[in-house]
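The structure that follows is given in the form of structure tokens.
One protein chain is absent from this view; the other protein chains keep their places.
Take a look at chain A:
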Amino acid sequence: MSTRGAVVLRTNIGRPVAFVRKIPWTAASSELREHFAQFGHVRKCTVPFDKETGFHKGMGWIHFSSEEELHNALQQENHIIDGVKLHVQPQKPKALQGDQTSDEEKDF
């Protein structure tokens, strides 16, 4: 019973993931990984291919290891791969409310 309620809320939220659209067909996950590596450590990068067509659907997900890295990536206005501008947004469209530095780092 307890998990039933939880299912409602099951998402990847809270994890630093960028959702990328409009990926040119010429690029796949390694190209994306290469591009986004400049913003931080890319833990995972998926660009699912449609096995019916052999093409991907122009969408992908970049899993960073921290919110800050994701933030860096989102900060950049233009993301261009193979001459094509990508659409990059956080996994969930809700606004990020500024980043918090860990309180354990603070000495005051």
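Side notes on the structure shown:
Keep this in mind: a contact is a pair of C-beta atoms (placed from the backbone, for glycine too) under 8 Å apart; a residue touches a chain by one contact, two chains touch by 3 or more; residues count from 1.
One rule holds in what follows: contacts and distances are computed from a predicted model.
Missing from the rendering is one chain, named in UniProt as "Leucine-rich PPR motif-containing protein, mitochondrial" (options: "High-affinity nitrate transporter", "Leucine-rich PPR motif-containing protein, mitochondrial", "Proteasome subunit beta" or "Septin-7").
From the set A:T26, A:Q76 or A:Q89, the residue in touch with the chain omitted from the display is A:T26, counting the whole complex. Within the complete assembly, residues 1-3, 5-15, 24-28, 31, 43-44, 48-49, 51-56, 65, 82-85, 92, 94, 96-98, 100, 102-108 of chain A touch the chain that is not shown.
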